[in-house]
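Right, chain A next:
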Amino acid sequence: ASHSPVKIGVILGFTGPIESLTPTMAASAELAMKEATDSGKFLDGAEVMPVRADSTCIDSAAASAAAERLITAEGVTAIMGADCSGVTGAILQNVARANGIVMISPSATSPALSDAEDDGLFFRTSPSDARQGDVLADVLIEKGVKSAALTYTNNDYGKGLSDSIQAAFEAKGGTITISAAHEDGKGDYSAEVGALAQAGGDVLIVAGYLDQGGKGVIQGALDAGAFETFVLPDGMVGDSLPAAIGAPLNGSYGTIAGSESEGADLFQKLATDAGVKTDTYAAESYDAAALILLAMQAAKSANSADFKDKVMDVANAPGEKILPGEIGKALEILAAGGEVDYVGATAVEFIGNGESGGSFRQILVDGEKITTEKYR
Partner candidate 1 sequence: MIVVENIHKHFGGIRAVNGASLTIKTGSITGLIGPNGAGKTTLFNVIAGALKPTSGRVLLDGQDITGLSPHELFAQGLLRTFQIAHEFSTLTVRENLMMVPPRQSGESLIKAWTKPGIVKREEEEIRNKANDVIEFLEISHVADELAGNLSGGQKKLLELGRTMMVDAKIVFLDEVGAGVNRTLLATIGDAILRLNKERGYTFCMIEHDMEFISRLCDPVICMAEGSVLAEGTAEEIKNNEEVIEAYLGTGLKNKPAKEVSA
Partner candidate 2 sequence: MSINYRNIGLFAATAMLFVVVGQMQSWSLSLAILNLCIISAIMSLGVNIQWGYAGLLNVGVMGFAALGGLAAVLVSSPPVAAAWSAGGGNLLVGLLIAALTIGIIVWCYYDMRGTKRRVLIALVAVAGYFATRAFLDPAADAIEAVDPAATGFLGGAGMPIVFAWLIGGVFAAGAAWIVGKISLGLRSDYLAIATLGISEIIIAMLKNEDWLTRGVKNVVGLPRPVPYEVDIQQSVYFQDLAADWGMSIIELSSMVVKLSYAGLFAIVLLIVLYLSETALRSPWGRMMRAIRDNETAAEAMGKDVKGRHLQVFILGSAVVGIAGAMLTTIDGQFTPGAYQPLRFTFLIWAMVIVGGSGNNWGAVLGGFIIWFFWVEAEPIGLWFMDLITSSMDESNPLRLHLLDSAAHIRLMAMGVIMLLVLRFAPQGLIPERRR
Partner candidate 3 sequence: MSFLLGKNMTGGYGSTDILHDCTIGVEQGEIAVVVGPNGAGKSTAMKAVFGMLNIREGQVTMDGEDITALTPQARVQKGMGFVPQTHNVFTSMSVEENLEMGAFIRNDDFSDTLAQVFDLFPILKEKRNQPAGELSGGQRQQVAVGRALMTQPKVLMLDEPTAGVSPIVMDELFDRIIEIARTGIAILMVEQNAKQALNIADKGYVLAQGKNLYTDTGEALLADPDVRKAFLGG
């Protein structure tokens, strides 16, 4: 049957501070949508049409207007986004709730969003800071690290994560010698590297983004001979980092959301085949889009009011586990009235208020590649 296409908004900061991350994120999300369309099984063969809009990452007012436009003028029925916590909150409160539209953010990690009124419309696929801090602290202790210097990107993600790492690590007996913020996009990190180096520590934990300030700090610290081993939380895990830094990064380790299911590797392959890079938040974006699609399918409706309650169902057990590239299969199961448990690229598991819990993959940089050490 021929349907009018289902429009899904992709609201990300295509201009502004994280403009270098967003094209990949959007492409990943659109990958999932294309998969659904190509399968021909989505809502009886409807086409999924992504509509992009610029959140600017910083300008809440402009972002709200963009969302307003997508919803009221373009007629999107769900939103994959937004990215930065500030604009995400603004869109949620001022536009999404007003219009009753579901939002799944791949990257807004602010704890403040957990408590916000959301009428059950808001979800996110990025992992919780608290959980990751705990896991990372375990890794550090296991590796015999006694003291560590810590630097974080000065936003809600970096701040929240670094707080939780510090709390967890110190509770387990480690010492954080310094916790210094760095601003993304400023380019020169000599001051931060200087301060971090002087504070010293066995390793340097970099709670930032791999192609933003985080990379700059690592590069600077290596060049000055200040640190040799770096600890990389999820924002720092991606192939472009070892590619840019090269051999000196070997031996550094970190954590990223993921489970034994090979979801991450599958997504990697999927993306590479489609010519999409797999940088920060690419996997989360793919998952966010996939969840929207599956929930719609489960509710047999593209209407937010109908499918908002289904998001939890498709994300969590029970049901057949769904990996990246299996969206078609999942759609089929759902169409037949079955149940799915979407695992995806980042081992999505929603807890309580629509946030991702789930398990972590411990990685090690070896031979200038990210390798999996184990799962936690």
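In picking the candidates, the idea was that all candidates are chains of the complex that A comes from, given by their letters.
Here is the rule we use: contacts are C-beta pairs under 8 Å (C-beta built on N, C-alpha and C of every residue); 3 or more make two chains touch, one makes a residue touch a chain; residues count from 1.
Model, not experiment: these values are computed from the prediction.
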Chain A: touching candidate in this complex (1, 2 or 3): 2
Chain A - residues contacting candidate 2, complex: 14-15, 19, 23, 52-54, 56, 58-62, 64-66, 68-69, 72-73, 84-87, 89-90, 93-94, 97-100, 110-117, 119, 130, 154-156, 158-160, 163, 181
